[in-house]
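Contents: one structure, followed by commentary.
Every protein chain of the complex appears in place save one, which is left out.
Showing chain A:
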């Protein structure tokens, strides 16, 4: 058994290894308004969304290309009236189907239909551990109560559940309660993900940036909980970038393991790729997914290691982290091909740390995500 052994180690033109996973942003519509939403600042409107037939075609193209896992995401995927037939279409081509949802919009009848359509797994987002804090972050009164109801419906049916908790300065001190809630809900897995400052979160750095002390404490809490809850709850922890020495391999390496499709069919190497200059992204299903994956210049731009500059170019870690996140490099240095400024070998690391520490001491009010009809 070798985990991620299917992931390639380096770029290999002309035929890159196929992707393992696809994230389908079915819609940007969402009843919530989380200030860290990873959707782009410019949201796609309902009228521009792909229809059922087009998504069905994309799922078939994905399976043919080698995608094994499909993540149905948004916005809120339950905003799509055709979610049930979409799940059925994905299962028909033997994809593993994961639904990423806030739970808002779920009813018992819809859940029964989703289960009958073959839904494999549900990932429920958690905005906070009580109604006051959760509804404040989600910007939606009553959201927490409805989410807890959804969790009970899932548990009653035995549908495998992962709880996805986005952590930031306002809730990181309640990590123990978050873990306890995941156990209480009967979740099998918990993702403790420190907010990534892309999308709407980039407007909320000063409101949400965790402090170093918080991050260090969180790491210790996770370590203790993992040992205590072995075989009960699996915990994945994504710490704050700038409290590490080296960056994470963004998306497992650009164009290597996964791809994102936006509501209008635009195919991206990662969800923030549209913030990078000079890249033109193609649309599925009109342009087949396989052709985009293998041939499109945008997917080749930062695939592998050929595009790297110093210090990545000669670094022994370059096939481990692939130079980190392109979008972060762009945001912090203005150069999308620069070393991720999180890396201690980047000349921008000190500035990044200083800025994060300044933001962590900030007091800004939350800027909520906008709605889109």
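By definition in this document, a contact is a pair of C-beta atoms (placed from the backbone, for glycine too) under 8 Å apart; a residue touches a chain by one contact, two chains touch by 3 or more; residues count from 1.
The rule is short, and it goes like this: contacts and distances are computed from a predicted model.
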**Report entry** Name per UniProt, for the chain absent here [options: "Putative ABC transport system ATP-binding protein", "Sulfite:cytochrome C oxidoreductase subunit b", "Pyrroloquinoline quinone biosynthesis protein D" or "Sulfate adenylyltransferase subunit 2"]
**Finding:** "Pyrroloquinoline quinone biosynthesis protein D"
Query raised in the report: Of A:94, A:132 or A:224, which sits in contact with the chain we cannot see?
Result: A:94
Query raised in the report: Looking at the whole complex, which of A:31, A:139, A:160 or A:362 touches the chain that is not displayed?
Result: A:160
Requested in this report: Would you indicate which residue among A:78, A:185, A:233 or A:250 is in contact with the undisplayed chain?
Outcome: A:233
Report summary line: Of the candidates A:120, A:173, A:264 or A:357, the residue in contact with the absent chain is A:120
**Report entry** Interface with the undisplayed chain - residues on chain A
**Finding:** 1-6, 18, 20-21, 64-66, 68-69, 94, 96, 98, 120-121, 123, 158-160, 162, 188-189, 191, 230-234, 236
